[in-house]
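The complex is shown incomplete by one protein chain, all other protein chains being positioned as in the whole.
Moving on to subunit A:
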Amino acid sequence: MTELDQNRIERARRGVPLIWYGTRRGRQSTVVLGAAALATLWISSIVCWFLAPSSVAMWTTFALTGAGIIVYAWVFSVLIVASDGVVGMAETKLDERQLAERRHVYALAHRGTAMMLLAATVVVYFLPSGDDHVMRVPSAAIALFLMAAVTTHLILPHLIAGWRIPDPPVDDEG
C-alpha cells in the first residue's frame, strides 16, 4: 500500500463535497457506509461457506465484493480528506497531535481486530463437524474469510479515525 502525501489528499479534497467530511454527521455516515462495504466481504464468505461451489455463491460473491469495493473507494476518499492523513501518511509528515491521534486510533483498531479474531475463533470452534471430527469447508469460503479478516485489519483504523475526528476549528482567515 503506497503512503499518502499531502498532494494526494488535496486532490481527493477537490473531488469530495464538504458536507461529507466537514461535519460529524457526514463523517459518521461515511463510516457506516464503509462498515457496510466491509460487511459485504464477510457476508460473501458466509454465502460461500454454505453454498460454494455453485454459481449462486460465485455470482453473489462477485456482486457483493464489487459493490463493496466501489462503495469503499468513495469512503476511502472521504476519510483520508477528513482525517488529513492521520492514518496513511508517513509519520515524519505528521505533527505531535496527529501522531498521538494515530497511536490512539491504531490502539483501538488493534483491540477491534483482536475481538474480531476471538469471535471468529469461537464461531469456528462451535461449528458442527461430522462424526470423524473433520470439517469440510469450501476453499472459496476460506479465501474470502481470510480476505475479509485482512481487509478489516487494514481499514479499521480509517473507520475509527473517521468516527472520532472532531470538527476542525473554524478558519480564522475568512
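FYI, contacts are C-beta pairs under 8 Å (C-beta built on N, C-alpha and C of every residue); 3 or more make two chains touch, one makes a residue touch a chain; residues count from 1.
Here is the rule we use: contacts and distances are computed from a predicted model.
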{"item": "Omitted chain (choose from \"Monovalent cation/H+ antiporter complex subunit F\", \"Sugar ABC transporter permease\", \"1-acyl-sn-glycerol-3-phosphate acyltransferase\" or \"Helix-turn-helix transcriptional regulator\") - UniProt protein name", "value": "\"Helix-turn-helix transcriptional regulator\""}
{"item": "Residue among A:29, A:54, A:98 or A:113 touching the omitted chain", "value": "A:98"}
{"item": "Touching the absent chain when the full complex is considered, from A:53, A:66 or A:168", "value": "A:168"}
{"item": "Touching residues on subunit A - with respect to the absent chain", "value": "84, 94-98, 100, 166, 168-173"}
